[in-house]
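Take a look at this one; I'll ask things after.
All protein chains but one are shown at their positions in the complex.
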Amino acid sequence: MIRLNEIRKVFNTGKPNEFVALQGINLTIEAHRAVALTGPSGSGKTTLLSILGCMARPTAGRILLGDREITSLPERFLTEIRRSTFGFIFQQYNLIKGISVLENVMIPAYPTGEKHASLKERATKLLNLFNVGSKADSKPEWLSGGEAQRVAIARALINNPSVIVADEPTAHLDTRLSLELMAILKDLKEEGKTLLIASHDPIVHSSEVVDRVVAMRDGQMQ
Amino acid sequence: MTMSAFEKHRHVIDFTLSSLLRRKGKNFSLLAVYTFVIFLVASVMFLTHSIKEDAYMVLTDAPEITVQKLMAGRHDLIPLSYMEPIREIRGVQSVEPRLWGYYFDGTNKANYTLVVKKEMNNTPGAISVGNGVARNLLVKENGIIPFKAYDGSYLFLKIKDVFSSESELVSSDLILISEQDFRKIFAFPPDVATDLVLRVRNPRELTTIATKINQMFPDTRPILREEILRTYEAVFDWRGGLVIIILWGAALAFVILAWDRATGLSAEEKREIGILKAIGWETSDVLLMKFWEGAVISFSAFSFGLLLAYAHVYFASFILFESTIKGWSIIYPQFRLTPFVSIYQIATLFFLTVVPYTVTTIAPSWRAATIDPDMVMRA
Partner (left out) sequence: MIFHGPILGLLLGSLLVSFMLVYSAFYAVQILLRWDMRSGSEIQLGLERRTYLISVLITYALGFQLLSLFLFIYTADHLAPLFVGAMCAAGSLNVNPWGYPTIVLKIVNFILGAVWLVINFTDNRAWDYPLIRKKYALLLCIAPLILAETIFQTAYSAGLHPNIITSCCGTLFTADAAGVTSGIIALPPIPLAVTFYTLMGATLICGVYYRRAGKGVTLFSILSSLTFLASGVALISFIPLYFYELPTHHCPFCLLHKEYLYVGYALYLAFLGGVISGLGVGILKPFSGVESLKGVVPGIQRRLALASLVSNGISLLIVVYGVLSSNLILLD
């Protein structure tokens, strides 16, 4: 369970271009549920997602992860939480070019110091699970859009997170692939993962997977 | 705990190496300039150090005291009549006159040192040459070398043998000759010598003896072996230091390049670090990666630079700075140095090159490492 309390996020404080990205956000996300954030671009859904995913700290307000207050944790602890609790799927897939697909999947676990052999085994298993096992040695720039998306999902799952955070996951996918993605997300939810999805794609918020839709506008919840 | 820290380093190093290889062009140009700077500084250091060591090797056999006559502050020929009174000073074991001088060989444009050796006096007309001389003149045993005497006439001397010595600094320009031939070539007056050399039994008496000589003959300058050593040391260090300072110009250019490379992260690199941070790398993990990156680059440049400098100084006769460092005469025959490389030199080189490079990369690495993890979502 993640609980946000009066979250406020300001960029460029005290400068002429000061910008309030989020204001007065109170939100509770239950475990094993799927929540979609919608709203036009600039509405603050990405900023909210990054605060929920422990990527950024709010300027003010409190965040509770389970029973633990994580609001003002130093970055090194926040990263540890992010690494073990959240798995991220990005709009642009954000795979690293020039290194193999397998390595891409393994990278999030490098800082944990897990043994190379066991890490490789887990990564290979995940790739096989998403039918991209044959691409393990390819470079990501040779993959099709759907394959890249599935590799990105495998990467998000390598540290076995309890929450999956997806930012506009269908933005670069056609309808067929978008539906395929929603099916994968459904499976993950059934496995007990919590889903946080920012998207303005109707395929996402009309999907049966999503339990709750939170609409955003001008940095506030509607 | 320790095991996982080890694994973590291994993972990060693996990733760093593959990152470096992915950006070959950019890293290669940096490596080339870095290597070149290290090569230049190392060459100067190896060179000065080796010449110094060579000179030491020669001087350890040198006489304890050399007495020169001065004339208007310049080195002058010393009368042989000075020998007797000096021999009578207590503690002086022996006094010998020395005859030596420089001979300029116009055909080969080289300067040779002619030294009279007693053993040669039995065979006038014959000379003994160092292997360096033999190499330069392309002559062998029994060859004939013409010497142009003071009056323009020629003296043909036959090579009795070719000798080698521990240090080529000596044998590269040395010709041993008989007294008769020496005096003939230079019209050297019979009652003088170039200088006098003394053997002294007890090293503690050196200063006292030198003082006595100076009182006896105020126009002479007694020089102790230690003083020669000291002066060589100072002069070579000074020259080496000077060249290093000049080279810093080059080094500075390199530092600017390094700075530019490190600060100017490409959009691609920024994105990559952003991804790493977003998916679970912490600032210190990225710093660790940057540390290994710097270590790999520095180590490679350092090793290549050292090897190249070694080859340059000891195999290629330091063609780049010959005249700057050697310079006791501009036209000097070619010679090879005995290799001397010590940890001391390597540590110095490290301080002059790797330390400044590393310092310039710290802040940019940190800036890269603190890229916001949510950058990848905002882009």
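Side notes on the structure shown:
Order of writing sets the labels: A and B. Residues in every chain begin at 1.
We take it that a residue touches a chain if its C-beta (ideal position, glycine included) is under 8 Å from a C-beta of that chain, and two chains touch if they have at least 3 such contacts.
Bear in mind the structure is a predicted one, so any value in this text is a computation, not a measurement.
When the missing chain is restored to the complex, the residue among B:T207, B:S266 or B:S303 that touches it is B:T207. Within the complete assembly, A:P74 is the residue of A:P16, A:P74 or A:G192 that touches the hidden chain. Considering the complete assembly, chain B touches the hidden chain via residues 44-45, 48, 65, 73, 206-207, 210-211, 214, 221-224, 226-231, 233-235, 237-238, 240-242, 244-245, 283-284, 287, 344-345, 347-352, 355-356, 358-359, 362-363, 365-366, 369-370.
For chain A, the residues touching the absent chain in the complete assembly are 10-13, 57-60, 71-77.
The rule is simple: only the chains that are shown with their structure count from here on.
Chain centres here are Cα means. That of chain A falls 62 Å from that of chain B. For chain B in complex with chain A, the touching residues are 3-8, 10-12, 15, 18, 22, 268, 271-272, 275-285, 372-374, 376-379.
Across the interface of their complex, chain B is touched by residues 46-47, 49-50, 55-56, 75-76, 79-80, 82-83, 88, 90-92, 94, 96-99, 103, 107-116, 155-156, 159, 167 of chain A.
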